[in-house]
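Of the protein chains in this complex, all but one are displayed in their positions.
Showing chain A:
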């Protein structure tokens, strides 16, 4: 299982020029504006950015579960690793309520959410909600489904499963609920797990436990993970590759070590500088990035980070869209500092 999953010739999922537009009263909001990335089998891609940068919308667009108001374009190409022959499928072109995408949701690609409090319905038992996915995708037999669900609860470290199975979400603690959520998402052995801020609502010790759990399950199941977070610490712990998002665009993408040791984009540098460090200079104030994120409504072609950037070049950064520049084979950045400001795309 693992050796097969580590081979990385073909990406499991590639996102090409993903755009999400939302019509607002005062114009069209470009919530996600031309995002490209690839997720490789068994690997973890981190999608990092501050709130409102479009990372959650991006992750939900992969499954087609954004609200109706989101106009989505581009392509999400998915090639199942286990189906033979494996056919490439554009998930965006499928009917969002149709059978085909539903057979992928929860089965091939599943998702865990930020708020384990509200992501479960308070009306049904945890067992009922975990079994639901199993009953759709794996077996019609309730006994069998219950057995799988109990087994999954055990795998995520919930003891006394029989009793827990019949309890309601409000009888679970936050950490337990997120564990139950993970067991629900993994109950059909997905190839890709999308984790949308999985530990944001948890306290730090529980957070570490949940991340550790996700890592060990990834090793067992060999699935790929798309980890959406605003926490660079989690990225450093968990990911193979990182994409930094700002204002609906990926501004920098690189393998995790490369990004931390050799950041290029002024925004990435700012983020790294604003992280507290053990043994850092305590008398110095923690740095922050000045200014705030503009709304991507009716923005002229320019770099979205222009107003907050210390290295901005007037007459360049604020008059044109920034092309992607390939620094090395697997490191790209969207910044005029690294491209020929007078030429076009320098890919």
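The rule we apply is simple: a residue touches a chain if its C-beta (ideal position, glycine included) is under 8 Å from a C-beta of that chain, and two chains touch if they have at least 3 such contacts; residues count from 1.
Operating definition for what follows: contacts and distances are computed from a predicted model.
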Quiz prompt | Protein name (UniProt record) of the chain left out of view, among "phosphoenolpyruvate--glycerone phosphotransferase", "ATP synthase epsilon chain", "ABC transporter permease" or "Aspartyl/glutamyl-tRNA(Asn/Gln) amidotransferase subunit C" | solution = "ABC transporter permease"
Quiz item: Thinking of the whole complex, not just what is shown, which of A:120, A:246 or A:306 touches the missing chain?
Solution: A:120
Quiz prompt | Which residue of A:110, A:161 or A:332 touches the chain not shown here | solution = A:110
Self-check item: Candidate in contact with the missing chain, chosen from A:140, A:170, A:284 or A:310
Solution: A:170
Self-check item: Touch residues of chain A, complete complex, unshown partner
Solution: 60, 63, 65, 67, 97, 102-107, 110-111, 113, 115, 118-125, 132-133, 136-137, 168, 170-171, 184
